[in-house]
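Missing here: one protein chain of the complex. Every other protein chain is in place.
And now, subunit A:
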């Protein structure tokens, strides 16, 4: 094993303190997931036994089978969530890539105030604007459609995406644009052939954060702007496990895990575009 760099060497008690800290914080973050998974394995009756047992005795994956039966539309909810987030991410990328390039490269009147305004928009949470948005949607007659859940999602995710990608693009040397310009390339040609490939890691980060952001925020928009069952996304769909009399906790937990699985897989696949050092050799730094 190679020695760590001098700056990264610690005494034994420092190492213990570091790992203890890591353990405490990880426990906070991960224990709900562990408990959720364990609950999904237990039969419903065992959940209310006293004294409470953390470890599932005679646990099984039955809940992962029965969940599809007790809420027949669940597959549709997963699809809806996935569909809304994918469309939101695609629209955000199409709009944000050229505008981030413009904010990173061109000097134009109002670019500063515009960027500040984008930050300001982020300070309002979507919740503050729900009522005005609801009235707007009703007037336009788009309530209870995918459109009503996609458009606000896009609007609220664009500002942070522009900030993120602009910062990334500003790190691409300006000489590359100038060299392309001298060689006769137009701005769009430069963006497509030079900037886009180099900015791919940045674009991937923006895509992932937008996708996650859209997954997280669709709950609030779906709750207010949509009442049709067939358009329900996953977070609302989970409510179907809240019965009149009782909550089917084990199936609810199983459904939560199944519901986020496609998103996790997608992000896992996208991660391989997050390669560092793509600009190596472009300019002398």
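Everything that follows uses one rule, which is that contacts are C-beta pairs under 8 Å (C-beta built on N, C-alpha and C of every residue); 3 or more make two chains touch, one makes a residue touch a chain; residues count from 1.
Basically, contacts and distances are computed from a predicted model.
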item	value
"sn-glycerol-3-phosphate ABC transporter ATP-binding protein UgpC", "Sodium symporter small subunit domain-containing protein", "Secreted protein" or "Cytochrome c oxidase subunit 2A" - which is the UniProt name of the missing chain	"sn-glycerol-3-phosphate ABC transporter ATP-binding protein UgpC"
Residue of A:14, A:35, A:178 or A:246 touching the missing chain in the full complex	A:178
Interface with the unshown chain - residue positions in subunit A	173, 175-176, 178-185, 189, 193-194, 197-198, 277-284
